[in-house]
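All protein chains but one are shown in place.
Per-chain residue numbering starts at 1, and chain names A, B and C are given in the order in which the chains are listed.
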Amino acid sequence: MTGPAEPTVEALRQRLADFAAARRWEPFHTPKNLAAALSVEAGELLEIFQWLTPEQAAAVMSEPERAHRVRDEVADVLAYLLQFCTVVGVDPLGALAAKIERNELRFPVPTDATGVGEKAVGAPEHVTGVNSDVGE
Amino acid sequence: MTGPAEPTVEALRQRLADFAAARRWEPFHTPKNLAAALSVEAGELLEIFQWLTPEQAAAVMSEPERAHRVRDEVADVLAYLLQFCTVVGVDPLGALAAKIERNELRFPVPTDATGVGEKAVGAPEHVTGVNSDVGE
Amino acid sequence: MTGPAEPTVEALRQRLADFAAARRWEPFHTPKNLAAALSVEAGELLEIFQWLTPEQAAAVMSEPERAHRVRDEVADVLAYLLQFCTVVGVDPLGALAAKIERNELRFPVPTDATGVGEKAVGAPEHVTGVNSDVGE
Partner (left out) sequence: MTGPAEPTVEALRQRLADFAAARRWEPFHTPKNLAAALSVEAGELLEIFQWLTPEQAAAVMSEPERAHRVRDEVADVLAYLLQFCTVVGVDPLGALAAKIERNELRFPVPTDATGVGEKAVGAPEHVTGVNSDVGE
């Protein structure tokens, strides 16, 4: 899913930091404001899907205007996440790698997958709703 | 902000896809469900900051328990964003690079930055609230 | 859906204001913090549903633990909405009544409902995604 000249996350993060600095937006970019902005943008991505049927949602990228909106909101969410990481000093890829490792211990792969129903496997996390995220 | 063995976004995206496939969670990972989960996790990141003063928010990473929560929620947001990108077929870094280019045209750097007040520069985007995201 | 001694919204709004004042929480209850808290709680309500199938979601109140969580999150959302209204001086019922009136003009009832397909009626608002809220 990546092209030959694909930028790295670190390059994009730095470019966003330079972008904000050049426009003197840094005073607005507090951790709290950026966390709010990230949440707002995630809501805008969800808005695209809120009334769609499962069939419409699955075909979202085949409709050009919607596809553009989806890419645009993905970019906004990632932009604010990286700007948040800049101001708090978190390495997003390192944080995710560490979390995946914790999750591999927390949700072991069923040893005999052929004998286990899909629902049973998914149930502990997804159906209880108590720990409904991928991680902790 | 990155270590020597830093994983790439593409490697993490693939690892999350394999993780979900091994646990047979794919039926749950519809675009709509993942957009909802992304929004929920962004809310959990915001929750850490909601009652903090600016001073407390700025020092959030100096308190170990809160710092862990911040890294954990950053990982969750990024995980769901990448899983969303997998199911809709969007390249997140390409989408962000394209958006930054559009924004560089949309918000030109002030030519004489020294003569322009910070607030005035930030105002057109930030204060109207009409276009309150980084991008379009 | 209401009992004989049902409290009014105004009585509950005042009770929440007194509650916050007695505990000296007012300095925390800025419009921005309360809007953030409202968004966080709405995310917690959504979290209950994020992985549920349509069948599970429709039966959510028949499972006691989930039913309690739903009522609890509804209460939290309403509590923060009313507290927000207190600090900005908005009358929530008046605002909603005004909006419904605007929407009745904006989305007229189809004159010959029997001849119009359900999807077609819903489509203008719901499917375009441009104006995806009930109102403006």
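Just so we're on the same page, a contact is a pair of C-beta atoms (placed from the backbone, for glycine too) under 8 Å apart; a residue touches a chain by one contact, two chains touch by 3 or more.
Worth saying up front: this structure is predicted, and the values here are computed from it rather than measured.
Among B:Leu12, B:Leu34 or B:Ile48, the one in contact with the hidden chain is B:Ile48. Residues of chain A that touch the chain left out of view are 28, 33, 36-37, 39-40, 42-44, 46-47, 49-51.
Contacts to the hidden chain, counted on chain C, fall at residues 1-3, 6-10, 12-13, 15-16, 19, 22-25, 27-28, 30-32, 35-46, 48-49, 52, 54, 57-58, 60-61, 70-72, 74-85, 88-100, 103-104, 107, 109-110, 113, 118, 121-122, 125-126, 132-136.
Rule of thumb we're sticking to: only the chains that are shown with their structure count from here on.
The chain with its C-alpha centre at the largest distance from the centre of chain B is C. Centre-to-centre, using mean CA coordinates, chain A is 7 Å away from chain B. Separating the CA-averaged centres of chain B and chain C is a span of 26 Å. Taking each chain's centre as the average of its CA atoms, chain A and chain C sit 26 Å apart.
Looking at chain A, one finds that residues 32, 36, 39-40, 43, 48, 52, 122, 126, 132 touch two or more other chains.
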